[in-house]
Every structure is written in C-alpha cells, then in structure tokens.
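Following this message is one structure expressed as structure tokens.
Missing here is one protein chain; the remaining ones are kept as they sit in the complex.
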Amino acid sequence: MGRSARRTYDLDDVDIVPSRRTRSSKQVSTSWQLDAYRFDMPVLAHPTDALVSPEFAIEMGRLGGLAMFNGEGLWARHRDAEDKIGQLVELADSEAEDEAAISLLQKLHSAPVNPDLLGEVVARIRASGVTTAVRVSPQNAAALTPVLLKAGIDLLVIQGTIISAEHVGDDSPINLKTFIADLDVPVVAGAVTDHRTALHLMRTGAAGVIVGYGSFAGTTTTGEVLGIGVRMATAIADAAAARRDYLDETGGRYVHVIADGDIATGGSLAKAIACGADAAVLGVPLAAAAEAPGKGWYWPAAAAHPSLPRGAMLPVTYGDRPSLEQVLQGPSNDPFGSLNLVGGLRRSMAKAGYSDLKEFQKVGLTVRG
Amino acid sequence: MGRSARRTYDLDDVDIVPSRRTRSSKQVSTSWQLDAYRFDMPVLAHPTDALVSPEFAIEMGRLGGLAMFNGEGLWARHRDAEDKIGQLVELADSEAEDEAAISLLQKLHSAPVNPDLLGEVVARIRASGVTTAVRVSPQNAAALTPVLLKAGIDLLVIQGTIISAEHVGDDSPINLKTFIADLDVPVVAGAVTDHRTALHLMRTGAAGVIVGYGSFAGTTTTGEVLGIGVRMATAIADAAAARRDYLDETGGRYVHVIADGDIATGGSLAKAIACGADAAVLGVPLAAAAEAPGKGWYWPAAAAHPSLPRGAMLPVTYGDRPSLEQVLQGPSNDPFGSLNLVGGLRRSMAKAGYSDLKEFQKVGLTVRG
Amino acid sequence: MGRSARRTYDLDDVDIVPSRRTRSSKQVSTSWQLDAYRFDMPVLAHPTDALVSPEFAIEMGRLGGLAMFNGEGLWARHRDAEDKIGQLVELADSEAEDEAAISLLQKLHSAPVNPDLLGEVVARIRASGVTTAVRVSPQNAAALTPVLLKAGIDLLVIQGTIISAEHVGDDSPINLKTFIADLDVPVVAGAVTDHRTALHLMRTGAAGVIVGYGSFAGTTTTGEVLGIGVRMATAIADAAAARRDYLDETGGRYVHVIADGDIATGGSLAKAIACGADAAVLGVPLAAAAEAPGKGWYWPAAAAHPSLPRGAMLPVTYGDRPSLEQVLQGPSNDPFGSLNLVGGLRRSMAKAGYSDLKEFQKVGLTVRG
Partner (left out) sequence: MGRSARRTYDLDDVDIVPSRRTRSSKQVSTSWQLDAYRFDMPVLAHPTDALVSPEFAIEMGRLGGLAMFNGEGLWARHRDAEDKIGQLVELADSEAEDEAAISLLQKLHSAPVNPDLLGEVVARIRASGVTTAVRVSPQNAAALTPVLLKAGIDLLVIQGTIISAEHVGDDSPINLKTFIADLDVPVVAGAVTDHRTALHLMRTGAAGVIVGYGSFAGTTTTGEVLGIGVRMATAIADAAAARRDYLDETGGRYVHVIADGDIATGGSLAKAIACGADAAVLGVPLAAAAEAPGKGWYWPAAAAHPSLPRGAMLPVTYGDRPSLEQVLQGPSNDPFGSLNLVGGLRRSMAKAGYSDLKEFQKVGLTVRG
C-alpha cells in the first residue's frame, strides 16, 4: 500500500502450543489480584444490562469473579428495570427486525440517570459483601462518581468504546490523570486498542486498562458503524508490551491488562491470557446463564445510543439455561466449550505446563497460515 | 510466481486504530470543497438510474452532498423514465432469474439519448439551486457536453469502468487533456484503479479523479466479466500517493481523490477517507432510501450494456425505507451501520482524534492477518 | 514449516490492473495459432463426453475454437453413445446421491474402446472441415494413434491427470519423446502443474503443453482424492516461465501453454491469458450450451475411473440453455460473466490497452491480501 499498515490477528487466528512438561490441573491457580482485591478466576462480566443485574453481580462475586455494573444503564434510570428488560426481551422474541428492539432500547435510555436510584442499587450489591465495581462513561464520570463513592464502591470503571488519557473539546468531561489522582478507589479504564493509547492510559494512574471494546460478531458492531476494529490477539499483546514498558519507566508499577472482546469459550479465554492479558471480560457466554437478566438475549450498552447504535440484540440459545456457576466452573456436557470456561482455562494451563496466570502469558503461540 | 504481483487489500481487510486524544464529535468537520463548490459531507451518489432521479439529485444537494446524474441513462432516453423504471422493478420483483430484467434494461437503453430531453432534465436540477453534476461516458462526452453546458451544469463527470488519459483506436472519442483545457467547468474523471493511471488522469487537468468502478458484491460484476478487479483500500492509497506526486510536480495543484466501491456503512465510509480519499461515492446504501427511484433495487449503469452487461439487479431491503436524510444523517436505529453514515464517519473521526477530513487521512490503519 | 513450500495462487486470488492507454475493443485480436492451425479465439473444449460430441466439436470449430474429442469416451465404446448419455443424465436428474450416477458411468466405460467406431466418429468430425483434435491417454496412445491418423486427425492430444515425459513401470505405454518424433501430426500433451515437468514435457517435442487437470470446484476432485492440487495462477505463470526457458535453450522453439482449470467466466479466461497462457480449456461454462450432450450436467472423464473416480456430476443450470455461439460470442444478458466469454476477454484486453493475446500476457496483476 501507499500507506503502511501493520498485520493484526484475532484470537481465532492463534493456537496455544504446549511444549513443556504437562502438569496436574489441581496444581494450577487461576487467581489474580487487582489492587487490594483478590479473585479466584480472571473473569469479569461486561457492563451491560443484558448481563449484570444487582443479583447477577452478587452471584458473580460469590463465584470468585467480578461483575462490572453499568452505572448508566436501565437500573440507574428505572425503578422497574427488570420489567423494562422483560418488555425488551419480549419484543426481541417476537420481532424479526432488529430496528424495533433497538428503538425501544433507545426510548428506555432516554429517561435520565437517577442518582438516588443508582446509589440504592449499588449499595445493594455492596451489602452482599462482594467486590463492587461500577462502570461510568467518561462523559458522566465527574457527575456520578460522588454518588458511587458514597454507595461504597470498591472499584471505579471508566469505560467507553474508545477512551484516551485526555479528551479534546467543549464537552471534555475529565482529565483522567487528575481525576484518578484525587480518588481513593482504584480505577479501571478503557477501552484502548493499541500500544500507544494503552501506555498513555497507564500513565493516568489506572490500576487496570481494558483492551478492546467488547467486539463480538453479531452483537457489537463498532467495526461496521465506525470502521474502528480491533484484532484481539494483537491488541492484547500490544497492551502487554505497554505494561512492560510502563513497569520499566516507573520502576515497578504493574497495571493490569484486561481483555474485552471475542471471548466465547474456555479456549478463547485461555488464548486471551496466553496473549498477555491478566484477566478477561466476558459478555455473550455469560448471557447464557439462567441468572442473566437478558433471558437468552445479549446486547452491549452501545446498542442504546440515541442516534448511532453500535450493537444488536443477539439470541443466545442453549436449550435449558445453565447456572452461572456451571458456565464458569462446570461440570460441562457441552462439547463446544461454552460451559466450564474456567475449567477449560485451568486444563489448558495444565496441559501447557504452567501453574499460574502470569507464567501462562509466556506459553508458545502459533498463527494460522 | 513466475510473475510479480503486488498484494492488495479491500476496505474489509483494514481497521482504523485510534491512537490520539479523543475529541468531541461536535468539533469535527466533514466538509470538503471541489473547485468552487463546498459540500457539508464527503458523499457523492453513484450515477445510476437506480439512484439518481432529478428529484433525488436535488435532495442529495439539499442535504449537503452531491449526486452525479447519469446523462446517458433512462432519463435522457425516455420522457416517462419513471414509468420505465417502474416496469423494470416490477419485473425484478416477480422474476427469480436475473436475465429477464437485464434484457429489459438492455431494451430500454436501446432507445437513443435525446439531447433535448437531457437538457430539460438537467435544467430542472439546476433550477433547484443545488450543485449540478452530470456524468457522460468518454465515448459520448464530445457530443453531449455542449447540451450540458447549455443546461447550466456546474461539474462535468466523465466516467467509464476504466478510462485513461488517452484512448487508442478509431472510436477515440476525445483527448481528455485538450478537451478539459477547453472547458469552463471543472471535470471529475474516472475510473482508475492504480497509481500510474491516476497520475496520468490528474495530468489531464481534472479537478477530481474517481478511484474504483463502483465494485459491490452481488451487483457490480466487472471482476467476473472482465477479470479486472480493484481492492479499494490499496487503490485509494495508491491514488492518494499519485495526488501527492502530482502536487509536488505541479508545485501545488491538488486533485481530489474520490473513492467509488465497496462502501456500504459508516465504517467503510470512514475507512475510505482514512485510506486517503477526499470523498466517497455511494451506491447501494443510498438505494435503500425512500427517495431512490429503484424502489428497493440497485443496479449500476453497466448492467445495461447491450452485449456484455457487467451489473446485476440487487435487492436492497430494509423493511420500511428510511428517508435519504436518515440514511446520511440519522438518527439510526439500525445497529449495523446502514443509517447515519455521516454520523458514523464523524464519530469515527472524533474517536480517532481528528477534526477534519484531510487530517483523518493520516489515522493509523492495520491489516487483518 | 520443517519443510519448505512455495506459496501459490488461484485465478480467484489475482486481479488484472489496467495501467495503459485504453483501446477500442474493435482493434483487439483474440486469434492464436497452434502449429499450422489458426483459431479466432483462444478457447478449447475439455475432452469429456459431457461436452464434446462429434456435433459439438464441429460447432466449436465453426465458431473459431477447438474441441478436444475424447478418444476413449462413450462415443468410442458405444454406437448409441447419445442414448447412453441420456440414461446417465436421467439418472442424475432423479438421484440425489452421486454414487448411483458414478456407478452407471463406470459400467458404461467398462465396455471396450472399439477402434472402428472411434475411426468412424473422428472421420465425421474431420469431414466437416474443422480442425480435428482427439485426446488419448498415455496408456492407450500407442494402440489408438494409428486409428486416429488413419481417420485424418490434425492434432493429437495425449492427456491424463498428470503426465510426465517419461513413465516408470511395466505398463509404461510410450516414451513421449520418441513417440512424438515419429509422428507427423503435432501433439498437445498434459497435464503438468509445475515448471520442471512443463519444461520436460516441452522437451519431448510437444507443440502445446496443458497446465492443470481441469480443476473445478464440485466436479473435478483430484485434490480430494489424491491430494494433488494446482493453483492455476501460479501454475500458468510457472509454465510460461518454462516456455521462456525452453525458447532460450532451443534458440526459438515456442511451445504453447494451454491452461485447463477453474475458468468459468470471461474474467477468469482473461486472467488465465494474463498469467501467461496462450489459450485456455473450458469445461463447465461450455456445458451450459444447448449443443452440449450433457443436457445441463458436467462431468470430467476421470469420473468414470473404475476404482478411484475423481470427478462428480455437476448440475449446470441456466434456465433456458443458450447456444454455444452465445456462450462464446454473446450477446449476453447474464451479468455474472457466463455468456460472451470471448467478448469479455476482448473487452478486458481493450480496457487494459493491449491489442493481441501475446502482449496481454504482460498486463499488470495484483494478488489479494
């Protein structure tokens, strides 16, 4: 080309290649720690109403993972959020066209965020004793964070499709660097898709950086709508390289790389870690769980954008819906890797001969021809 | 290979990778200027009867874009062009086989171009006050241009599948260089598909050069019929390089690169600009609009060739047909990027941190593995 | 890989890129000459009973092409070959499973070749005045050639899936070099798939070398059955390089490269020439013609192998079947390039600015990313 462009790879393009002594999967640890919070499994739930109700968040925490509750979703706008989601799902079940459901989503999101309601809902999660993480957009972070701090959150997630350390324009909501410095809770921020933006975001003081905007074929459509695409294998490896660079320039500050996109099975979860992620965000595969409020449907938060929706409602059918516990920890009777995701990761690590997540980031990878 | 062949890429093969400070989309301008004519959006309508009726051209201009009216289509041959298109659409709706509709198209085009009729129709567009651009083929440019000038066109478009600065043969219609030099209106010419031909065409004095012949899977079939293919990402980047070379050799003459092919969504529109285009020609996505005379069908002008048609009738169904304004400027309730195309471009530019089209041509690109 | 393997390309992987002055298609010649025989179009019919009946061969010659009559097919085994093919087609029309039709084909081919019958049939073609080319296998070349010479053939085609200049084994039928030297008629031999074998075959004294074994998705299955595959773009370019090498080592003997595989449209015909072929063999696209005895079905001769068939019966449906003349010379009302194949080639050459086939072998090519 007259322009240069680097070659990038999807998780589907890569394979894990064991080349060490195999290991008992009982000797494998899948735990990780973000700031003061320790988790048994490197799995976060994507902040969308299709997935993270307060109850889902509590169950996710109880199982050893972390749900990111969407602080700007329907639960923060409607006291009867569950009914509203019920209407949406009913419409999606009965309508072949995407547009009708998207229009309803847009309408439901036109109600304003109610800070009191948000505070109450978050306090409910908090009261259960699980680590409480709430997502806000960069635009609303300044307005909503006080409410969240008061409700007792442990982690603040500042997340948009693409965010940068600084934003240009009248609507500039926050300077992430000063905003984070002033906060007492650790911040996870994203999404970024390349090395440079990842490094800049690390420099804001974030405890974790999200790589990828939750891309998933058939539901998250940022690529179609904006032309902004991310090949997760490359993007994760890039962010992991930024993590190394930042570790070096700070003499030891380790920022967690959290991968969000194209992870549907135990195998893709393992590949995300193998590419360099410390943990991974799951959306669609968790939406299959009986506890997910989407009742068999998944959609990302961006599907509700008033003038430029970037997400579709995707049916996630598995016959009987398994429990979240079964999705994450098995046992599985699904041969295609949709159940026992963490068991799949654990066994992958064992077959490859690694005993913890950090080591497993060094496993051999190949790229398909 | 025993022969050398450069590797080329489609728009689908590339991704835009934001790596700068994000920006408010309100601070983004999508305007561009061709000679004395300024447009709010870098979007042209492809010169086919499926799309550009006189009324469609007027609406397109009113919205800030530019329609290229086909000076050799049915409106220039039949006083009741709308009825004729109606017959065609009715046949396409009822017939599974492509051949019947193509045969009718061929028959309808066997009527000669009526210069008086052409003049009247063009004058109608002109009278509305929008910028008036009419397309002629190289073969008929000499004969039809006087009519068009008299009707008051602002821009002349000389377009064929592939054209070159000079043509060899008895039927050589025009020497583009002398033809353009003698004209008072600016000329847009094309299509070209590579650097060399783009540069030669720039040297004829054209104000804009069209890259690509409107390739679109399922409708424009030049690749199948002639083996002549164009990978738009590479072709646009090549033409942009020719623009730089020509700028240098002339000490400052800037020829606009106009991309025509494989653009269906806001995302692909953004990619075309990101690859180096100044503006883009849309066909299929605009055919979904209620104002398009094809009533849900799209076909390129080459579908009517008497002995070697290179286009098929493609159904473009979206349930209710949106207005052209909604297709271009939203709001959208379609998650797959077919509505609010210019909004998608604008937001892509904002996420990538660029404030005008010219700058956005420098955004980072990656190529899928 | 632990082994080296060259990258190879299909015709579908490459595009023709015009970069010269366009030319009037009236000024383009598609003629070529093989030994003393001149043809208006660089098109041969594949030697299969699905295609080349005596009448088809005559019509093909009349139109300016060349049909290779299969000297070991049903016409050489059954006096009522047409009825036999009728039974086969009837069975194929009524049976979903491939196996039944293949079994019948095998049974029909278990009858021996009748030399008298073969002589009569060939004489019938000969009597029409068209250039008469008959295909035999290497195994039977020695036995059948005297019959064919007596019947007055102009060209002998010695063809098998893969042939080599010399064959090892008890059943070694002929030494091609001495066999060809002793003959008075020119010989076309093949198939070969790489540079080395092409060069060796040129050294036998053949007038033309066939590149490719007629690969075509869904019908010729040599890849599935034997693992022997050929990417036509690379294979043609390789054989053309062998032609240059042989031209140099002989001080001027030009052996024609004839491409056989994956050509279905005017576009792929143009690409085959562009890659370096002097002419191309067509199978499936000609089977659509009303004159083809397969009545809408195509199968290669290898489909009849008694223990290892390497071809399937492929339905070739186009609604009404066009005349062979229309398939080759148009006019076309099919937008996908299945009609007016030679017109497509001619126009491709014109757009690319070349006036004869030999020059067109130098046109620019690109490879898709």
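Labels for the chains are A, B and C, by order of writing; each one numbers its residues from 1.
One rule holds in what follows: a contact is a pair of C-beta atoms (placed from the backbone, for glycine too) under 8 Å apart; a residue touches a chain by one contact, two chains touch by 3 or more.
Because the structure is predicted, anything quoted here is derived from the model rather than measured.
Partners of the chain left out, restricted to shown chains and counted across the full complex, are A, C.
Of the listed positions A:G71, A:P138, A:G266 or A:P293, the one in contact with the omitted chain in the full complex is A:G266. Among A:K107, A:K177 or A:R347, only A:R347 touches the chain left out of the display. Across A:A233, A:V255, A:L282 or A:M313, the single residue that touches the chain missing here is A:A233. Taking the complete complex into account, C:T234 is the one of C:T48, C:Q159, C:T204 or C:T234 that touches the chain left out.
Across the interface with the omitted chain, subunit A contributes residues 9, 14-24, 26-27, 195, 233-234, 237-238, 240-241, 265-271, 274-276, 319, 330-337, 340, 343-344, 347-348, 351-353, 364-369.
In the full complex, subunit C touches the omitted chain through residues 1-3, 5-10, 13, 97-99, 102-103, 106, 161-172, 193-194, 196-197, 221-231, 234, 303, 306-312, 367.
Basically, only the chains that are shown with their structure count from here on.
In terms of which chains touch, the assembly is arranged as an unbranched chain of neighbours. One inter-chain figure worth recording: subunit A and subunit B are separated by 40 Å, centre to centre, where each centre is the mean of the chain's CA atoms. With centres set at the average Cα position, the gap from subunit A to subunit C is 56 Å.
Residue positions of subunit B touching 2 or more other chains: 8-9, 234, 367.
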